[in-house]
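Excluded from the complex is one protein chain; the other protein chains are retained at their positions.
After this line comes subunit A, so read on.
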Amino acid sequence: MKAYTKKLTALAFSMVMVSALFTGCSDDKGATEAAKTASTNTGNVYKEKYDPPVTISTVWGVDPELKFKNGENIENNVATKWAKDTLGIDIKSLWSVTDTNNAFATKLRLSMASGQQMPDVVTVGDAQLAQDLIDSGMFQDAGALFDKYASDTWKKAMAQDPNVWNTYMRDGKRMGIPVLDYAYNHDYILWIRQDWLDKLGLAAPKTIDELEKVMEAFKNNNPDGLKPEDVIPLSIGFKTTMNTWMGDPSWIFGAYGTIPQQWNKGADGKLEYGSINPAMKQGLVKLNEWYNKGFIPKEAALWDENKTSEPAVAGKAGILPGPYWMSGWPLSDTVKNVKSAVWKPIALPTGPDGKAGRHGTQFTNGVTLISTQMEHPEAFFTYQNYMFKNLADSQPGGVFDNGLFKGYDYDMDASGKALRYEDIPGGYVNSIRYLLVRDGARIPDAQMKALLNLADGKEATTRLEKEVKLNYGLDTPAAAKVLMSQEGIAYPNLYTGPTTTTMKSKMDYLNKIENQSLNEIIYGKQPADSFDKFVESWKSSGGDQITKEVNDWYSQLNTK
């Protein structure tokens, strides 16, 4: 118990330190200055370019979709050459493996367990692997290094959501550097068949009641002349979860004030599990009603994400909930089946109390770990600071203004106009994936900002604006605008800590009774009141204990 309190204090203390640092740094130069003074203690000197070159060793899990050209491979390519020439950093690959069926995680586990040389720097996406690696004790307090060497751009990006570190905290130390990703990637809006609405003379539904009227009309008065039993007004599925990246019903519960299968902030400021909130019951009653009326697929309980897009693409579905980028994939294929089909993004409808809600997206996609044995940890920051300055925050006229490497991920025609990916001579390769950290460097809100600028009719000037304009679906900027019109309704899962003791032994059972009860209510096999029974047994079968553990973790984060 005593050690526990100690951890708590240490954690709290470090949080204070972090927030102080975020506010303390003023500009890039300042960070470098700070780095220089600090580095005298360790003997290593942060430099913009190293001469003689320093080495960073790493290991690669290569995405099977990743292509190479000019006889290159992941260990030796345009990006490694660039790093050596520009930064004096020699990227040394210990090994690489094509990452199918979790091969990367498996190989990493095996090589570490068998005591092989470990990489200086490794970026992992698999959450469990990351936790295991941190627990191995082979990696150092990356947070301290980050404070010392990271540039201001990077620090600001990281500060957009201070929760990103939470997952990697150990005894108050930040054991890994979260890999930032674009925000809002999985936040929901509704995609609706605008051509159907137009033909029926209906406006886009703003409330759940209006949505019902629209679905009714789609089904029984279908503009394309489909028989009622062939139409799926709202294509959703929940085979494994009600909270995923496409085609789930979480936003329906959102309209009543909760998001299922994640941890939300309750009325008392504590975290509560969304699926046991009383608001769930109203959502379930609604879904049961819709099931009986045939508004949702009869086999929704058997459908996973991709299956929900099938009737949409086939032209049989009226509405498909999902992220803002769906006009590119999968919806762009609809016109191949139904020429007149037009999908438009609309905001999530509100419930009886004017509420709306969707699950939010974490700003991270994996973590970078730094080995305790790494000789020049500062070199990693040289690399990433460069990327954040020139790639993530690329300005017109900058080094990576048009893209990363010419002839790889971008190219120009004779007049200096950027080519679409499919027109690049020798083919487009996603050379950003060759970089040390997956996707190079991303500032969470940058892509959304770029899209909003485009939606407002601004010319594409920065690299990101040009990229999204060239290569995303045509409706993406408009969809982004719709998404951001409801910015305040996104609820990310607030528990991002490691699996707790009780979760380990009980969570699977709790998920099971949850899925079972919710599905049975929607299918009318159990009355809606059986929800209360489910909540009772959820709490008594370990749910209360898990809630306590989750809140213990949460309160530690917030004692500043």
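Heads up, the rule we're going with is that contacts are C-beta pairs under 8 Å (C-beta built on N, C-alpha and C of every residue); 3 or more make two chains touch, one makes a residue touch a chain; residues count from 1.
Throughout what follows, contacts and distances are computed from a predicted model.
**Student:** Look at the options "Heterodisulfide reductase subunit C", "Sugar ABC transporter permease", "Ion-translocating oxidoreductase complex subunit D" or "Electron transfer flavoprotein subunit beta" and return the one that UniProt uses as the protein name of the missing chain.
**Tutor:** Choosing among "Heterodisulfide reductase subunit C", "Sugar ABC transporter permease", "Ion-translocating oxidoreductase complex subunit D" or "Electron transfer flavoprotein subunit beta", the correct UniProt name is "Sugar ABC transporter permease".
**Student:** Of the residues A:Asp445, A:Glu520 or A:Glu549, I need the one that contacts the missing chain.
**Tutor:** A:Glu520
**Student:** Taking the entire complex into account, which one of A:Lys81, A:Lys213, A:Lys458 or A:Lys504 touches the absent chain?
**Tutor:** Residue touching the absent chain, from the options given: A:Lys504.
**Student:** Taking the entire complex into account, which one of A:Asp85, A:Asp135 or A:Asp423 touches the absent chain?
**Tutor:** Only one of A:Asp85, A:Asp135 or A:Asp423 touches the chain omitted from view, namely A:Asp135.
**Student:** One chain is left out of this view; which of A:Lys84, A:Lys107, A:Lys239 or A:Lys449 touches it in the full complex?
**Tutor:** Residue touching the absent chain, from the options given: A:Lys239.
**Student:** Which one touches the absent chain: A:Ala203, A:Leu302, A:Val399 or A:Leu474?
**Tutor:** Checking each option in A:Ala203, A:Leu302, A:Val399 or A:Leu474, the one touching the absent chain turns out to be A:Leu302.
**Student:** Residues on subunit A that touch the omitted chain in the whole complex?
**Tutor:** Residue positions of subunit A that touch the missing chain: 109, 112-113, 128, 131-133, 135-138, 229-230, 238-239, 297-299, 301-302, 307, 499, 503-509, 511-513, 515-516, 518-520, 523, 525, 541.
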